[in-house]
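A single protein chain has been omitted; all remaining protein chains appear in their positions.
Letters A and B name the chains as they come in the text, with residue numbers starting at 1 for each one.
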Amino acid sequence: MDARFEPNGVVALLTDFGLSDPYVGQMKGVLLARFPAARIVDLAHGVPPQDVRVGAFFLARSRASFAPGTVFVAVVDPGVGSERKLLAAVEDERLYLAPDNGLLPAALDARALLFELDPDRCALPARSRTFHGRDVFAPAAAWLANGGALDAIARPLHGAPTGGPSIRAVRRSVGEVHTEVLFADHYGNLVLTATPDDLGGDPRGWRAEAAGRAIGFVGTYAEAGSGEACALVDSFGSIELAVRDGSAAAELGLHRGDPVVLRRNPC
Amino acid sequence: MDARFEPNGVVALLTDFGLSDPYVGQMKGVLLARFPAARIVDLAHGVPPQDVRVGAFFLARSRASFAPGTVFVAVVDPGVGSERKLLAAVEDERLYLAPDNGLLPAALDARALLFELDPDRCALPARSRTFHGRDVFAPAAAWLANGGALDAIARPLHGAPTGGPSIRAVRRSVGEVHTEVLFADHYGNLVLTATPDDLGGDPRGWRAEAAGRAIGFVGTYAEAGSGEACALVDSFGSIELAVRDGSAAAELGLHRGDPVVLRRNPC
Partner (left out) sequence: MDARFEPNGVVALLTDFGLSDPYVGQMKGVLLARFPAARIVDLAHGVPPQDVRVGAFFLARSRASFAPGTVFVAVVDPGVGSERKLLAAVEDERLYLAPDNGLLPAALDARALLFELDPDRCALPARSRTFHGRDVFAPAAAWLANGGALDAIARPLHGAPTGGPSIRAVRRSVGEVHTEVLFADHYGNLVLTATPDDLGGDPRGWRAEAAGRAIGFVGTYAEAGSGEACALVDSFGSIELAVRDGSAAAELGLHRGDPVVLRRNPC
């Protein structure tokens, strides 16, 4: 069914579970019980609760850091227990598992091959109605990372997957790009939906306008003065607002979804 | 002494240490230095500080996710440095290490075999008085997970272990179950001390009463309307109060220990 995926034993977990509760630990217990040689990596568990869009962004911008052969399990699943499907996708020699809620279409390219998991062929014998990460996705990932055939637990998806939010949403006009805050990271850096491509590839000659302020671009945090707000291309390849030695989220008072305009400087 | 435990190399860590400090990392360093092939799993480190009861609950409801042969290290240890004993327990082909503070009796079945660790036979040469997780439990776990004999570092416990809080505390009368909030999880879901067994096995026909509101049961989060409070059987096998797309802890204003009544609906 899919000759292009050869597992390397790595299973990368991406969820909105946080790390205070035993939810992630239970998934790892199930994975290791079924595939003792699994090398499990926490990609991130701090996706804001039920925020499919940020989950898709984290996956899209992190997957190239992992080798071909990696199985990704992305569980941001507000619809758990409903009739929503469970998807598998193969792209670039990596395999992805996630609920059918738009996460994979937003994170992957259009050429990804999509499959529908059959829970009856991979779930734990007694599965709950509220935790398919542990009861369906973990045993499916163990099976696949251990070299089990995808077509033993899934079939090609009929029809289109559920559409997802765009992680690249911007609105462009001449010399102007309307973007928004996608999320604030641990440092309070504000990651925007815009990328340098939206600015013709190069942010030089542009500024950001947000919270009533004009904010200039720099090449790296260290070029800004201490306490100074700046815009830059970050390690996600996105445009980001930051405050040197401070928190842009706190200083600018901006939150997820708030608008930011990027404008070309007058000559 | 105990023929029923064959280690599989997995060591699962459960603590109230949080993840911001290097406490968990130091335990892992000691474990790997003594048993390089250990496969270490974080079960959870977000037990509320010194909350033995929640620690016991996390262990009780997570251990079945791990394969036989797992060594669990559960360090919620307000009495560290005092004369409290350090216990080992064997049950269902899994081995458990914890201070003698009620955690293991609350988490395990009455048929668990109990042992008392001899720190002089397993601790690091220079052990602190305040961090036995690193200085005693980690080297003991390394020894046991690597196939070392339990009777080389422990002896059968004489007398009863220290009694613990019940993770199932409820008070029942006709058509009524008095329970309480055990903890709020990462989503703000309120996990109660009651289980479906307390309702005769099936929550249909019951409602929850809390914070002056009557809250109906659903089968899964997705059956509630957005923003609606609901009660359901969660992935721990417990009864839980949740708010769809929101936080029950915040919406209902309930905290750990607050009372909740489950009442049979009138016919």
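Observations on the model:
To be clear about the criterion, a residue touches a chain if its C-beta (ideal position, glycine included) is under 8 Å from a C-beta of that chain, and two chains touch if they have at least 3 such contacts.
Nothing here was measured: the structure is a model prediction, and the numbers come from that model.
Here the missing chain is touched by one residue of A:44, A:113, A:157 or A:261, and it is A:44.
Checked against the full complex, the candidates B:41, B:80, B:154 or B:248 give a single residue touching the omitted chain, namely B:80. Residues touching the missing chain, restricted to chain A, are 8-10, 12, 14, 19, 39, 41-46, 58, 61-62, 65-67, 70, 185-187, 219-223, 232-235, 237, 245 (touch as defined at the top). Mapped onto chain B, contacts with the missing chain fall at residues 17-30, 32-33, 36, 40, 49-50, 78-82, 128-131, 134-135.
Just so we're on the same page, only the chains that are shown with their structure count from here on.
Chain geometry summary: the mean Cα position of chain A and that of chain B are 30 Å apart.
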